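For this view, one protein chain was removed and the others were kept in their places.
Here is chain A:
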Amino acid sequence: MVDPANTPLGKMLLEEITPVVMVLRTPLVEEACQKNGLTFVQMLRPFCVFNNFDVPVRTASDQPYRLQKFRLRLFYDSDVRQPNLEVSKERLKQVITQAGEKDLSELCSELPQITNALSRSESEALPLWFQFFNKELVHTVSFSDHEAFDHPVACLVVVSSKDDQPINRFVDLFNSNKLPSLLNNGAMDPKILKHYLLVHDNQEGSSEKATKILSEMRSTFSSDCELLCINSSPDGVVEHQDNPWVLYSSEDLPSQPLRCFLNVDDFNEIKDLMQDFSSKHIIPYMEQKIRVLNQQVSATRKGFRNQIKNLWWRKGKEDVVDSPSGPTYTFSSIESQIRVLGDYAFMLRDYELALSNYRLISTDYKLDKAWKRFAGTQEMMGLAYFMLDQSRKEAESCMDTAFTYYLKYASSSQQNATRCGLWWVEMLKARYQYREAATVYFRVGAEEPLHSAVMLEQASYCYLLSKPPMLHKYGFHLVLSGDRYKKCDQIKHAIRTYRSAMSVYEGTTWSHIKDHVHFHIGQWYALLGLYDLAVSHMLEVLACSHQSKTMQELFLRDFLEIVQKTGKTFEVSKLQLPEINIPSLRVFFEDHRTYASSAAATVKERLWLSLEEEMVPSTSTARTNWLELQSKLIPKKYKESNVCVAGEAVKVDIEFKNPLQIPLLLSSVSLICELSASSDEMRSDANSSSVGLQNNDESTKLNHRDVDSENSLFSLSDVDFSLGGGETTVVQLTVTPREEGVLQIVGVKWKLSGFVVGFHNFDTSPVNMSGKQRQKANHPRSINLKFAVVKSLPKLEGVIHPLPKRAYAGDLRHLVLELKNQSEFSVKNLKMKISHPRFLNVGKRESLNAKFPACLEKKISQDSDIHSDSDVSHTVFLFPEDTTIQGETPLLWPLWFRAALPGNISLHISIYYEMGDISSAIRYRTLRMQYNLQVLPSLDVSFQISPCPSRLREFLVRMDVVNKTSSESFQVHQLSSVGHKWEISLLQPVDAIFRSQSLMAHQALSCFFLLKNRSKPSTSEDGTSACSPLLGSDVRLGTEGSCGPLFDIASSPLVDFHHCERLQQEISHKGDVNTVDFILISRPLKSDTYPVVSDPPHLFSHHACHCSTESTSPISWLVDGPRTVYHNFSASFCEINFHMTIYNSSDVTASVCIKTFNSTNNGDHLSDATPVQPATSSSNQDGWHDLPLVNDIRVTSDVLGPRTGKSSSVESVSPFIWSGSSSTKVKLEPVSRTEIPLQVCVFSPGTYDLSNYVLHWNLLLSNGDGLRSSGTCQGYPYFLTVLQSV
C-alpha cells in the first residue's frame, strides 16, 4: 500500500486542505508587483509551498510530532467568498472548450486502436485536462460557510512603503467594510491572526524609509510586522534559470514573458518571509487554537454527563422550526467550534484528533437534521480515514453517506456532492478499485450535462484501466459521454469520445450500436464542416435493413444532406445502396449467334448447338475459318475475349436490390466501359488500353473522362428507375460499340437520388475458367468482360406472329414468320430448323395469303397432289436459293402451328444465314428465336377397334371423346380415317349421336363407326399403305348446315402434322401393319361467354395413329352357314354344313388346328338351352349405349374369360355332334384366308350353340422351324335353330 499522502488524492488534500491566508493590500503594493507581470499573491504563491519544512507540532495530545511539508493558500480578500455559480460554470465550460480546441487536429487523424489504448499507462491514457477540470470543479465550492478549512486562518495586511501614512493604511485595510462575508456574517470568528507586511520597491529608492516605517509599525502593531523588499535588480531583466512561477501553476499566469526585476536576494527574502510567517505565526496560532478548542469541547461535550445533556438538549431543539438552510451555527456555537477544531487538526495532519471531532459533530448535525453540515463532516471523516489509511470500508461508507446526503437532502449542494464524489473517486482509484470509481463517476454530476459528460468520459477511462480492462463498458460510457457533450454543443469532444468508442465497436455485429455510432459521428463531422469524414461514416450506416423505416429515412436523408453540403457530386466505390447482386450478372452479346429475344438468349447454348448441328457448317471447319479471320484482325492477346459486332449492343443484366424499406431513386444507371479503337498497329493500342485500365482502377474521375471522350466510340444506355422498399429489379444495361477495337466493360455506376454517384467495378480477374469456358452466352461468375469488336455485319431480326401464348391441344393455326435485315448488306443461303416439328411446320410460300381454314376445305374436284417432301419435318428447311433479305422489305413465310401436346413447351427456331459480303470476319450467323407457350388439354380422343364378328375385314370402331377443358365447348366436325385402305362409315345417323351438336366442358361422348378394309382380300401388298398419300375417307359428324364443308386431310398442314404425329406415336406400335390412323377435326363452338376464342378461325385436329385393328390372336375366323334349318327328324337326323373362314392377320405363316368336341366329353360345356351372351368389357364405361346390334359386337379380348363359367349340364347326351373330323389342321400363309368345311349332326329340333370348338394356332417363324407364339381360342356362339319340318 502506498502512503496515502503520496496518492493523487493525498497530494490533492495536502494541497487543498491547507490554511488559508487572506491578503489585504493597497493598490501601490500591487503596482510594485505588476512591474514583474505578477500580482502580489502570484508573486508569493510559489513560496507558500514548503517541502523542506521541519516544524514540531503539538496539538491536543502531549506528544509533539513534526511536519515535514506544509503549504499555505493565499487569497485576496475579494476572493475569499463563495464563487458565483454561473461564473464558475462558465469557467468550467471554457476549460472544456479549450481542451476541445486543442484536439482538433486529432479528429481528422486515423481512428485510434483499442490495443493502443490498452497499452498506455494511466497518465498517458487520460487527457491531461481532466485533472485541471476536476480541480476547477472542486474549487467551485471553496469558502462555503459550513467548512472551516477554507476559512482564513490568518490575514496578511500589506502596505507599500510608498503609501502615505502607512500605519493608517494598515488599520484602514482591515477595518474597511470590504471584508469577506464569512467574517461578517458570523460564520467564522472575525478576530483572526493578523500579520502586517510592508512592501518596499527597491527601485523607488533606498530602504531607509521603509525601515523607518517598519519600526513605526512595530511600535504600533507589536511584533507581527515584516518588511519585504522587492525589485532589487537594478537594471531590469534578470533571466532566471528556474523560474519558480513557471514551474508552479503556469495556467494562472499571464502568457507574456516575465519581465523580472526580482533577483536572487528577493527570492530568498520572500522565501524566508513566508517560512517565518507559517512556522512562527500560523502553526503556533493553530496549535494554540486547537488546544483551546479541545479543552472547551472536552468540558462541554466529553463525558457521560455532557452526552446525556447534549442528547436531551438536542431533543428539545427538534421542535424548533428549521430555517430553510438548516439551523445556522455561528462561530461561537459549540458545533462550529468542534468543526473548526477538526479542520485545524486535519490541516495540521493530526487526523486522529480530526476524526474524533468529526465523529462527535456529525451525530449532532444528524440529530439537528443539518444535512449539509452532516454530509460535510462525513466527507471529512472519509478523508481522515483515508489519510490514516485504516478501515477502507469506513472511509468508503463515509464518502457514500456524504455523497448521498449532499445530493438527497441538502438543497443546492450539488457542487459539494461533486467535490465529494471526485474525492471518493480518487480514493477508490488510489486503491485500484477502478470499477467502483467508474460507478461513482457515473453518479457524479448527473445534474449538469456538461459535467456529467466529463465524468462519464473519466468513468470510461476507469473501465479501460481496470484489470482486466472492461472494454464494453469503456465503449458504452464513452458513447454516453459523447451524447452529453453533444447536448452541450461540445461537438469536438463528442467526436473525440465517439472516435475512442469506435475502437471498441469496430467490426461489431451489434447492428444498432454500429449504426448509432457511425451515424452520429457522421452528423457531427458534418456540423464541423468535415464533410468528407462525415460521408465516410455515413456510408457505413446506409445499408441498415434491420432498422425501422423512419430510421432508414433519417439515415438516408441526412446522408444526402451531407453529400449536398459538400457541394460536389460525391463518388463512392461500392456504395451499399442499392445492393448489386454480382453473381446474377448476365452478359448477352451476339457474335455469330444472334437472338431474337432476350428469352432466347437465356436458353442453354447446348440446346441451340444440337438444334443447329445440321445447319451450320461443321464446327471444326467453321471455327478454324473464322478463328483464322479473327486472328488476322485481332491480336493473339484477345483470343480469349469474346467477339461482338460493332453497332450491336452488348447487354448486361444486373440485379439491383433495395435493402431498405423506403424507395430509392436511381438515375443514370449505366455501364462503365472503355473501348480502345483498333488501329493499324494493334500492339501499341493494346498497350494503351491496358494503361487505361489501370487508371480506371485508381480513380473514378478518369472513368468519367473516358466515357465523355470516348462517347464517339461507343454509346451507353442510361436507365432511371426507382426501387421500392425491399424490391429487387433486374436492369438491362447496354453498351453499343461503334468501332472496331477492344471493348472492356469495367463496371457499373449509378446516381442515388441525384447526388451520390456510386460505382461498382466488376471483378474481372479470371478465377474459374475451367470447364465453363465455352459457355459464353451464360457466364455465371467470373466473366470475361472483354470483347473484341469486329466490323458491323448484317443481322437478321425475326418475329413470328401471331404465335399464341396459350392454346388448346389440337389447335391448328396459320402463322407468319417475318424476317428483316436492317443493314444494307444482303444475307443469303437461309436455312431454318424448328425444334418441335409437331408444333410448328413450315408452310409453302403459296399459302402465305391463303385464307384459313378455307384453304383446308375439300375441293370438289380433288386432284390428288402427291407430297414429295412430306417428311421435311425433321430436317432443315432450306429457303429457296434466291431468297435474300435486304433493306426494308421483310421476308414473310407461312408457318403452320398445331398445339400437339398439352403442357408447357418452348419452341426453338434457329435460322441460319450467310453474309452476302464474304470479306467480313464472321461468315455466317444464326438467328435464334424462342417462344414459350402453354398448351391446355382440350379433347381427349381414344379409339377402340374390334373386329366385327359377323363380317370378316370389317371392324367396329368406338370413339370416346372427352372434353377436358373447363369452359370451352367444341363441335366435332369430322372424323377421317387415313389411307385409302380404310373406309369409315357411321353406324347410326348423326342425329342419334349428337343431339346437342356440341360437346360441353367435361362432357364425354362415345360413338361407333364401322371401318372397312378396302384392300384386296387375298393380297397383302398394300401393307405399306401408311406411306401412301393420305387419301382417306371422311365421316361428317354434324349436319352439313352447321359445319360447313369437310376438310381435306390431305392438304398441306394436316398431312404434315399427321406425319409428325405418326412418327411420334410410332414408337409404341412397332411392327403392326394392320393399323389405322384417325383424324378428328373439331372447331370451338362460338359461345357467348367467350366470343374472343373464336375470333381467328380455329380448327382443332386430333390425330390418333396406329390404332390397331388386331385382336389378341392373329387368327380370326368366321363360321358361316344357315341359321335356321327345317328338317323332318322323323326321317333322319339332320346334317348341316358350315364353313369356317379363317384369316391370318399376322405377317408370318400360322398353323391352325380346329378341335371340335361334343358335350359327352366336355362336362363343362354350356347348356344349349341358355343362350349365352358374351360379356362385354365396356359395360362399366360411360357413354356406352345398349345398342340393338349388340349381338354382333364382340370384344375379342374377353372371349376366353367368361366362357369357362360353371353351368353344370345335366344332359349326358349332346343334342348334336360334330361330324367329320374332330380335328382339322391347316396352314395359313401370312395375311391370307382359307375356308374349312364343317358339319354337325342334329338329332332333335332346338336351338343349338355351336361354340364347342377350340382353335389352336401356332405362329411359325418364317423359316419354318420353331414357334414364335401360340394360342388357343374358344369358339364363339353361333346359334343354330333347327325346326321340325312338317
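Just so we're on the same page, a contact is a pair of C-beta atoms (placed from the backbone, for glycine too) under 8 Å apart; a residue touches a chain by one contact, two chains touch by 3 or more; residues count from 1.
By our rule, contacts and distances are computed from a predicted model.
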Choices "tRNA (guanine-N(7)-)-methyltransferase non-catalytic subunit", "Trafficking protein particle complex subunit 2", "UTP14C small subunit processome component" or "LSM12 homolog b" - which one is the UniProt name of the chain not shown: "Trafficking protein particle complex subunit 2"
Of A:192, A:334 or A:513, the residue in touch with the unshown chain: A:513
Residue touching the undisplayed chain, where the options are A:80, A:340, A:479 or A:746: A:479
Interface with the unshown chain - residue positions in chain A: 463, 470-473, 475-477, 479, 508-513, 515-516, 548, 550-551
